[in-house]
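Handing you this structure, nothing more for now.
Removed from the display is one protein chain of the complex; every other protein chain stays in position.
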Amino acid sequence: MELKNLLENQIVLLKDFLPVGVMALGLVVLLMSELTALKTRYPNAFAWIFIVFFSVGPLFVEPLSVLEAKGSFNILLSLSALVFGLQNWSLTDKSRQNSEYYALVGSIFIGAYVLLNTSHFLVAIIGLELMSIPAYLLTCWNTKKSSYEAGLKYFIYGGFSTAVLLYGVSWWYGATGFLELGSIEVLVVALNQSSTPFVLMTAGCIVIGLAYKIAAFPMHFWSPDAYQEAPTPVVGLFAVVPKIAGFVFLEKLTLVLMGTTHWQSVQKIYLLLAVLSLLLGNLAALKQNKAKRMMAYSSIAHTGFMLFPLLHASESNLSYFHFYLVLYAFMNMALFLFLDYYERKFDVSSLVDFKGLGSKSVFMGVLLLILLISLTGLPPTGGFIAKLLIFTGMYEGLVQSGDLIFLFILILAGINTVIALFYYLKIPYFMFMKKEAVVKKINPKSFLVVNFLGFILVFLITVSFFMPTWLMGIINNVNFVQ
Amino acid sequence: MNWLTILIFLPILSALVVGLLPTGAYLKKINIAVAGLQLVVFSWMAIGFSTDVPTSSEYSEASFQFVERANWFELGLGANNSLDVDYFVAVDGISFSLIGLSIVILIIAAVSSLSIQKNIKGYVVLFLLLNGAIIGCFAALDLFLFYLFFEFMLLPMYFLIGIWGGPRREYASIKFFLYTLLGSILILIVLIALYSSSYVPTGVEGVYSHSLNLIDLSKAANYHVEGLLHAEQSGTLLGLTWRHWAFVLVFIGFGIKLPMFPFHTWLPDAHVEAPTPISVILAGILLKVGGYGLIRMGYMLFPSEANDLAWWVALMGVISIIYGGLNALGSNDLKKLIAYSSVGHMGFVLLGLASATSEGVLGATYQMISHGLISPMLFLVSGVLYDRTHNREINNYSGLASKMKLLTVAAVVAFFASLGLPMFSGFVAELLTLLGSFKSGATNGLLPHWMPVVATFGIVISAAYALWTIQRMFFGPFSVKEQSWSDQLYDLTSREKFMLFSLAGLILFLGVFPSFLIDMLDQSVAQLLILMQN
Amino acid sequence: MMSLEPFLYLAGFMFAIGFAVLVIKRNAIFMLVGLELMLNAVNLNFVVFSKMHGTVEGQVVAVFVIVIAACEVAVGLAIILNIYKHFKNIDHHSINELKG
Partner (left out) sequence: MEFTNFISYFFIAIVVVASSGIFLTKNVLYAALLLVFSMLGLAGIYVLLNAEFVAVTQIMIYVGGVLVLVVFAIMLAHNYSGKPLVVENNNLKLGLFTVVLFVGVVGYSISGVHYAVQKEQDGANSVEAIGVQLISRNLLSFELIAVFLLVSLVGAIYFASKIRKT
């Protein structure tokens, strides 16, 4: 073996590592600058470093030949990093002016970037771990008793699902001899030779392992606790970044599984996950009284919704799925931005604390209202178009496969929209319909940056109702999966 | 710029402007001015409105007037299809007269809103948004646009009931929202089925679009052969074809809004808790949106399925008539009584539509307009009493005629109109409906004879509760429950006189000269009937 | 050389034991041990399949999994010790401040 030749080949390929390299460099710069006097001189320096490296990094969207896939959800990652950076930049909180905080978050971004762009299981697993380990630690960040508890639960579930995922991957490797999802035809041939129970077990293990990152039904238990205890900007990341990455990888997996003769059976796993996530998320959200906890369940329900298109992953259905994913990302970024705003400004943690806040800051109140309408999926917001497209996908599934299961899903999803409205309405209900004589105002300074960001995001969400074509155009023109 | 577009966006733009202005009582006058301006525009349109549009075997753009059509977006779906959504507004006689009704009621409600004191700016903004959504809903001929306005009515309504309403306002507003949303989800499912099944040539060879255009959708040729809603699609579910199911969903969806038994339970709560102007809008306009939607999406798109299920539609109508009437008879709260009477009166709309005769359908549409004037008047009467004493219990009042003469006159007019006495608009409407449904039994055999007979009993019941209420509250010796009330019970103010007597005038006018409205409706109803009788 | 099947069953057994330990033991360190067992089962699977396919890819994955497991233990213990400090206890059932 000519080692020299190999290395020379690698040097050509090294340019593909550029995004990861930029972000990893960011990590090092963050950690090194802790040692200098930078922090004392410029309190927001870390946020700036973070923004520079992590919102620029993912934008090097050269097709990665090693990763054998190209994607453009990278832009969402970059946007999310920008939002996170600006959100923290505007804070003067001591516990955020800390290089470890940004380094851990940065690691989530590296992991998401890798998972998003790879179709290789080993890289994907490392990507998942790069997201998970910092997530456990960030959940504990407030160093309270309850946040350690949430962190421990998250850690145990996370470790368990990693093991399950790896077990599934090992069987996959055993059956096919490949760790890549690259060549679908070869994999399909190999999988078709295996028995259905075997493929069910393998796919089941992998899907359940991924379900943990996207917070779907059997692996969702961590999310309410983690959402409640982690710092709110970080929760915004939990809800968006790992979910996008996990869903895109799941989609690649689905495209392989779909071609096999076992798809009819494997589909049932997806169905079970989707229906139970949707129902459980929505029903559990109904009785929550903490805002972030409720939103955790709502995001579980959204996960269920997003799994539906994968049941019938035709070309058009996948583009509906991408549309929903993009809007979901926008909505959740904005949502946790707003929750953070209310938390810092009015010390809001439970739903009751929203009492009378509508009249205290009408502008933000109306924006939050539009956002919640969009999360419910009512016009005139982008959430409606997204939901309409998912419904359309189910209808197409019904017509094309003649399977009445899609009719059942359609009705179930409709009923769930009504249930979802019930709890989403709670916030505007308290904000506008209840009066509170005294509002605790702990931070009189209003963050203009956050207001502006929130406005931009809500504006985007609304625009995507009136002009869905631009977003759909971007989505259709970019090749997301290979 | 089309006049209809101006009607829709004038209030919405004013809402944005009002949002930027400082709060103050003058905003309520802006609100009235906007509605007044709409009335001026409407009158101008009414002069140009042609009452004899030629009917043809199918709907076309020529069946409508004041057409404005612009491309909104084309969302690519699948390989060479796209969802083609237009900004498409136009009116025929039915929607034009309903827009007229809406504007009148909105003016009345805006005048009645002068008594609102709490958070005026928010109120006016929401009111104006509601105004725009209502007009838009009646004017839209693209289902996407229709659905947008239909849903958009919910949110202002939710807050208007929930913030400015009575003691149990929160419960009522959430119930209202959830019921209506449930209905609109059913409609949404049909909407998806419709546009996915449709297959409209775009003019370019081999390229088709999924359309939500009502005119396109009303033509059988525009459905894809494999689409579930194609007329010859053989697939069934539980013995009904998919087109039948689509009609059932539309029927239930708009039936909730109408409201129809057994989905009516939100209505009494919402009416009782809403502030008077909002009750007026709710009873006067929003219920008609249900009926109008049923005509547009149910009868215009699924005429033969509607006829197949006519027996059931009429049955629900008859049950609503009797059930609403009996409940009204048993109510002690004046607003609740009126709310239940609305359930009963809207039952006639269903009965008339199901009959598929020109009298019946004309009666149904006439009933929508007539009830849209009568029930607001009743709510205003109850609002006057509530303003004075903050109490609406019928048993707490007696002999009000001796203290409040003008109110008594107004109340008697309103209740007589409601029970369908000749000279009032309700008489024309209910007579036409009953005639139509009797005739249906004899001609097309859709409805058995017992249905109009039972519905006639409904009129007797409504006479009973109306007369009994008048007798209990206004005649006999004067007495009220609390002594202090008797000082508060002064007669109508000039503003109240304006509202009540202008409504009374309109009701009488439509009762005495029905041809005025019938001319407007006639051609459109005939056009609809051509579809239904095929 | 004997057939490779027994190793696969051994891996399945270890995985099951690890899962059972995770489920029934109410002690966080015990749970960690259970996790380690599960990860080792995975490794065994990878090595066996690597042998079966005649590629070293499985072994490479196994090495990476060992590193991942080590990191998880380090981070997990940091959390567990903090839990100990706050709760004076790592009985998983007595740690239940968060509900719903």
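So that you can tell them apart, the chains are marked A, B and C in the order they are listed, and the count of residues begins at 1 in each.
Keep in mind that, in the parts below, a residue touches a chain if its C-beta (ideal position, glycine included) is under 8 Å from a C-beta of that chain, and two chains touch if they have at least 3 such contacts.
All figures in this text were calculated on a predicted structure; none of them were measured in a lab.
Touched by the hidden chain within the whole complex are the displayed chains A, C.
The hidden chain makes contact, of the residues A:22, A:76, A:140 or A:237, with A:140. Residue in contact with the omitted chain (choice from A:22, A:126 or A:450): A:126. Residues of subunit A in contact with the chain left out of this view: 1, 3, 6-7, 9-10, 13, 17, 20, 24, 27, 31, 66-67, 100, 103-104, 107, 110, 114, 120, 122-123, 126-127, 129-130, 133-134, 137, 140, 143, 171, 174-177, 189-190, 193-195, 197-198, 200-201. Although one chain is not shown, part of subunit C still touches it, namely residues 1-2, 6-10, 12-21, 23-27, 29-30, 32-34, 36-37, 40, 43-44, 47-48, 50-57, 59-60, 62-64, 66-75, 77-82, 84-85, 88-91.
Keep this in mind: only the chains that are shown with their structure count from here on.
Separation between the centroids of subunit A and subunit B, computed from CA atoms only, is 43 Å. Separating the CA-averaged centres of subunit B and subunit C is a span of 64 Å.
Within subunit C, not a single residue touches two or more of the remaining chains. Of all residues in subunit A, only 121-122, 125-126, 129, 133, 136-137, 140, 143, 145-146, 148-153, 155-156, 159-160, 162-164, 166-167, 169-171, 173-174, 177, 179, 224-225, 228-229, 284, 287-288, 290, 293 touch subunit C in the complex they form.
Subunit C meets subunit A in the complex at residues 11, 15, 18-19, 22, 28, 31-32, 35, 38-39, 41-42, 45-46, 48-49, 52-53, 55, 57-58, 60-61, 64-65, 68, 71-72, 75-76, 78-80, 82-83, 86-87, 92, 95-98, 100. Touching subunit A in their complex are the following residues of subunit B: 72-79, 119, 122, 147-148, 151-152, 154-155, 158-159, 162-163, 169-170, 173-174, 177-178, 181-182, 185-186, 188-189, 192-193, 195-196, 226-228, 235, 237.
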